[in-house]
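Of the protein chains in this complex, one is absent; all others appear in place.
Up next, chain A:
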Amino acid sequence: MKLENPNSFRTGPDERGHFGIFGGRFVAETLMPLILDLERHYEAAKKDPAFHAELNNLLTHYVGRPSPLYFAERLTEYLGGAKIYFKREELNHTGAHKINNVLGQILLARRMGKTRIIAETGAGQHGVATATACARFGLECIVYMGAVDVERQKPNVFRMNMLGAKVVPVQSGARTLKDAMNEALRDWVTNVEDTFYCIGTAAGPHPYPAMVRDFQCIIGEETRKQMLAAEGRLPDSLFACIGGGSNAIGLFHPFLDDRQIEIYGVEAAGYGLDKAHAASLAGGRPGVLHGNRTYLLMDADGQIEEGHSISAGLDYPGIGPEHSWLKETGRVTYLSATDDEALAAFQLCARQEGIIPALEPAHALARVIEIAPTKPREHLLVVNISGRGDKDIFTVAEHLGGM
């Protein structure tokens, strides 16, 4: 299915929350009044200079923005092609891009008078960001996390506990991110009165995909300015990893209408696309889950299948609906990288640049390593280093034999 190319790729979603056939609002009736209320509050906040002033102040002085755009000189030399820049989201407070979105949503929750915040987390980065913002504003915080992820991402569990959040290990299903999201939705259905659901990626029922994207667009907006300052022109290509896809849509969106720019999203191919993986676009079909229509990993009967990735942040069987639409319009090229390729990229980045990336952006780096050498030296390439690898050192050590 190939959708018609619009005049602008930046106008979505429509008023019903649709990006083409994707997106929408597929939730239980209990949640609908709340979601409509959230949409009203978000629309009002968007127009309120005070909201932006407070958010920008926090982003500058609390998160540490703007994050640098760093010329990866040694990696560029090593690969011998495109000039590679890193957008350093891993330098943000809490170690990833997640905090950009969380602060926006928490300010919104405060405007709505909500006192209890719930979140789901896979790798723990979104959980840590939410726990951090809740501590900062004195809000109760409950984080749902698959029991498997609680085990493999212990450093982040400790962090959340230290920040005063309650981490609830989810025992249902495959006990990973998908199940954590189900459990968070159940909590929300039960506690609609005082609870705000802080979703960690650009997915879920409208307005979440658009709202999370808007909060993450600061990544791409800064990149534009920084690249113009550094090189006097816009980049030629952009790379980002995709689980739900919030770091990617944040980087991509401000560039979508610059059609000469090549844009690449990289999904997790796990053990390989013919084996267990988490590449919803490469290996899935359109379906409806967690409040939106999007590409999903599922069987012939529409039952959701588990994703697999070495990266707990990418093993979600779905993807943000805007990415599904960008795939079908052909504006963004979606690739994938296996666990092994990500591990190799992780090591190369650490050794060449002295930067230990999270396993998530290591997937994007894996494709950069392949594509950069095919480009001329004047080609300006930006890869979003969406998080740092501290949380992954045990996983990596296990795979590489203890190091």
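Annotations for the structure displayed:
The rule is simple: a residue touches a chain if its C-beta (ideal position, glycine included) is under 8 Å from a C-beta of that chain, and two chains touch if they have at least 3 such contacts; residues count from 1.
In this section, contacts and distances are computed from a predicted model.
For the chain that is left out, the UniProt protein name among "Glutathione-dependent formaldehyde dehydrogenase", "Hydrogenase small subunit", "histidine kinase" or "Tryptophan synthase alpha chain" is "Tryptophan synthase alpha chain".
Within the complete assembly, A:Ser172 is the residue of A:Asn5, A:Asn56 or A:Ser172 that touches the hidden chain. Contact with the chain that does not appear here is found for just one residue of A:Gln153, A:Asn182 or A:Ser280, A:Asn182.
Interface with the hidden chain, as seen from chain A, comprises residues 16, 24-34, 172-173, 178, 182, 185-186, 189-193, 285, 287-291, 293, 296, 298, 300-304.
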